[in-house]
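Here the complex is missing one protein chain, while the rest keep their positions.
== subunit A ==
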Amino acid sequence: MYQLYKEMLTNYLRNKSEHTLYSAQQFSKEMMVKDLSPEEMVSLHISVFKEIVEDLPEEVIDSFDLLLEVMIGYGLAHREHLSLRDRQRQLESELNVAARMQQSLLPSKELKVDEVDFGVTSVPAGKMSGDYYHYIVDEQGHIGVAVADVIGKGIPAAMCMSMIKYAMDSIPEQRLQPAALLENLNRVVERNIDSDMFITMVYGSYDPKSHRFYFASAGHEPGFFYEAATNTFHDLKTKGIVLGVSPKVQYHESSLKLEPGDFVVLLSDGVTETRVNGEFIERKDVSQLIGKYKHLPAQLMAEQVFRELERMQDFQLKDDFTLLILRRNV
């Protein structure tokens, strides 16, 4: 190291070539890999310099004292950087584990029922998601579906989201009554979750025999209902306050009938609050986009819509994205 630097400095003082400067740049990389601190580098320079230039003026030699003293501070900042980088890596890998755990809270089995065509896509903006979705088929063949959205982002929202899953598991089966389910869930959330965390949720259940879709919403972004006969999208209009605000809340339940080819779309506000060039897209744009892919099976439809919206915002999601589609088969 000493020899190498000595050669470089000797060369440079002789020919001032760019080539030597380039070697110096490579040398610095190597020294960083070897954890040579800035003050040690300066000290190396000083000793080499003293050796190859005889009779250095005293001022030059003394001036290095000052430089060395200043470099100690840079050396500390450098080492702090290294240790923070290690910590960052560790946090990163912990976060990956947490994200995998969170993934395991979502339904893992595909929903396969002859009467419906079902698809869902959920993508977090960061590593962890503040969105939650759920689906289930009960013994009578009724299908329950839900999308929830924790207001807020990142890890706190994600932890809150994990609690919803357990809250859902803790309330008895009432999958066919969306309003009653939300009322119960509201009580659990109100009691257990911090008052500054809010959760919106839409719950729907589909009865494949009567083809009716029942739904209720707790302050959630309205979904869509696509009517095949007229080729139009309608908003799934609902009223209801977000979960966890007050212990006694009543939710309003609505229903509609699905004809063959009709479908409902539940989503999180990460879908509708997509920003393109700084401006939110309109709900109309979202329904148009869904319409564009309606010839595809529901799963592909959801994925295509996501892909297109992702591209529209240059692959930088601002918010967690969840889109769930349930279509009555012909």
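Quick note on the criterion: contacts are C-beta pairs under 8 Å (C-beta built on N, C-alpha and C of every residue); 3 or more make two chains touch, one makes a residue touch a chain; residues count from 1.
The rule is simple: contacts and distances are computed from a predicted model.
Asks: Select, from "Serine/threonine-protein kinase RsbT", "Sulfate transport system permease protein CysT", "Amino acid ABC transporter ATP-binding protein" or "4Fe-4S dicluster domain-containing protein", the UniProt-recorded name of the complex's unshown chain.
Replies: "Serine/threonine-protein kinase RsbT"
Asks: With the full complex in mind, choose from A:L13, A:I52 or A:A77 the residue touching the hidden chain.
Replies: Only one listed residue reaches the unshown chain, and that is A:A77.
Asks: Which parts of subunit A face the unshown chain closely enough to count as touching?
Replies: Interface with the chain not displayed, on the subunit A side: 39-40, 43, 46, 65, 68-69, 71-73, 76-81, 83-84, 87.
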